[in-house]
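Every protein chain except one is present and positioned as in the full complex.
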Amino acid sequence: MTSSLNLWLIPVLPLAGAAINGFLGKKSSRTAVSVIGLFFSGAAFAWALSVVMRVSSDALPYHEYIAHWIRFGSAGLPGSFSSDFALYLDQLSLVMLLIVTGVGFLIHIYSVGYMWDDPSYYRFFAYLNLFKFFMLTLVLANNYLLMFIGWEGVGLASYLLIGFWFTKDSAASAGKKAFIVNRIGDFGFLIALFLIIQHFGSLDFTKVFAQVQPLAAETAGAGLLTAIGILLMVGACGKSAQIPLYVWLPDAMEGPTPVSALIHAATMVTAGVYMVSRSHMIFERAPMALMVVAVIGTLTALFAATIGIVQTDIKKVLAYSTVSQLGYMFMACGVGAFSAGIFHLMTHAFFKGLLFLAAGSVIHAVGGEQDMRKMGGLRSYIPITAATMGIATLAIAGIFPFAGFWSKDEILWKAYQANWVYWFIGLVTAFVTSFYMFRLLFMTFAGDYRGGAHADEHGRGTHGHDHGHGEPHESPMVMLVPLMILAVLSVVGGLVGIGNGFEHFLAPVFGSGEVAGAAGEAASRGTEILLMVVSVTVALLGAMLAYVLYVSKPYLPQKIADGLNGFYTAVLNKYYIDELYAKLFVKPLIDGSTSILWQGVDRKIIDDTVNNAADGARQVSDEVRHMQSGNLRSYAGWIAAGSAVVLAYMIWMGVR
Amino acid sequence: MVPLSYYLVLSGFLFACGVAGFLIKRNIITIFMSIELMLNGVNLSFVAFAAHWHALAGQIFVFFVMVVAAAESAVGLAIIIAVYRTRETLNVDQVNLLKL
Partner (left out) sequence: MNVHLILFLAFGAVAVAGAINLLAQTHPINSALSLIAVMAALAGEYLLLGAEFLAAVQVIVYAGAIMVLFVFTIMLLNAGVEERTQGSRVAFLFGIPGLLLGSVLLGWVVLRHSGTEAVAAGALPGDPKTIGQLLFHEFLLPFEITSVLILIAIMGAVVLASKPPTHPPGVPARKVG
């Protein structure tokens, strides 16, 4: 029994930072706000590292009980339920912990530079630390309920940060969209939780999984575990932006770039993957649900990648890329390769975080412009950013030996073993991914500079820099150092996967069922290497195509687009999905609310009831006031009539 | 021997006439006289019961009723005089300033 690791410090430190910055930050100087924010964020990371170093592998899983929360009914009897504030640490949450605190800390440092000129500086850091608190709660929770609190909390933080510049209509709407679409997923998640409570009597991971473990796999396709699995997947679709609930993520690019990096690339959107992996025991016994996960993941991966090809806003390309890569992670989970999914989650955090931060650096360099058609040739102006971005692009394309190669290949290999269709679509998606990422790279850094940041004001002023604008300029060191660190991680981060190292590390969590394929692996080793070669080749082909289209023959893309006119317009407009949702769901809802709820219920029923009550009172009093006529005889008449009634009543009572 | 009920009927009739006069008549003084008529009817009823049950207190009560009626008519007539001075009329329908 190890001594207490005091895990609770890890979420609470960022919370303290958020509280201090939130309440006191308005009157404090920028330096003070930065110091507080960085201190608490870094302290969480340091403590996480210390936990890693102190804990030995056989001490996991580790439970830490903090406080009593919900208890009713007597324990053990049916109808009772309890849920506590308790934390749980095993290899899976350890990996997530390091990613969240580490990448989060780097992005914190970057934000100091990026947001320096923003008037609401303190608010940003408060929200950022608040987000960290919720994400860490989500990752460290030992029961679904506490995880759900973290789940909702990161949704809230996401809303606050997407709509950070809330005076801009598009930003405020994007925040709302994110929160509402998330909510739809949360509904599924909640129903899954209710089912779990009903059938397993608890929401604690250990208790639930202990009861699930002896259950047989549901092969017939329908059943309790399948239902729970599919509903959990609905929740994951909302949070991790899969079909059909992905529509909020591209809009979320309205937020500042560090937010996009942290929340919509590295950590929050991966919460869905984490949750599915955590519930792997349920999914493994519900093959239908697992298939749903895989299908959704695969389709999303391809779908989003195709949209990414034609986008002109640099952040939107990265947003669709995120959706696509998340699809890969779900594909991995869907074929039962949970550790591969988590592996890709980790490498994705590195290179996608780096891509977003570098994009932010680019945007900063050209003074706020985000349209890639107005960039180009920036390599000479911002070499460090270019280099780091290049490394990240190689990683995401899956080129050997960068990080993305190892994780993506792991996924493709496992997918091939499950069903070659998944593998094939994954391969096509890899081609498309490589293509659009290199397209982004070339449009931004190669060729001639097409933009206007020479001697004019900065374009959109989205992050208001007030130094004089001449040519595109490199970012300050405080922004570049995180880029460099992440670049290093993007290079070496995948090496943990060599020899199934990562898989072995996570084996205590996911069971050695995945590694069991080692028996026949000697023979399939050859196939695996063949597939590796195929995927690298495909990635290189994509890169070459991008080179041709955007560097050597830049007139070609326009000709191709004109040739495929109808299809091109459809893809450019994101297959009109947003418009479809607006027509199918949003408009009827708004119309229904207006006509039924507002006009009907609120105006007619509620308002009118009150108004009519008042009117009625007035009318009655209008009639009654004629009694006060001042006429003596009328008064006498009333008295006489009344007393006659009383008299009659008394006589009647007496006679009875 | 007169049955008690005869006295009561007579008393009731006088009372009813008083009420009717109160409601029908338009002159304030006549209305006042109707009140006196009502009081008289009630007095008769009191005395009849006193005789029937040999309760002497009935007579005493009639005594007090008369005293109070006297006081009341004195004050009431004074009020009527005052009202006449301001309104110049004895028609009760025109003394209706206390209306909404």
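A and B label the chains in the order they appear, each numbered from 1.
We adopt the following convention: a residue touches a chain if its C-beta (ideal position, glycine included) is under 8 Å from a C-beta of that chain, and two chains touch if they have at least 3 such contacts.
Remember, it's a predicted structure, so these values are computed and weren't measured experimentally.
The missing chain, though absent from the view, touches A, B when the full complex is examined. For chain B, the residues touching the chain absent from view are 1-10, 12-21, 23-27, 29-30, 32-34, 36-37, 40, 43-44, 47-48, 50-52, 54, 56-57, 59-60, 62-64, 66-75, 77-82, 84-86, 90-91, 93-94. Residues of chain A that touch the chain left out of view are 629, 631, 633-634, 636-638, 640-641, 643-645, 647-648, 651, 654-655.
The working rule: only the chains that are shown with their structure count from here on.
Listing the residues of chain B that touch chain A in their complex gives 19, 22-23, 31, 92-93, 95-100. Of all the residues in chain A, the ones that touch chain B in their complex are 625, 628-633, 636-637, 640.
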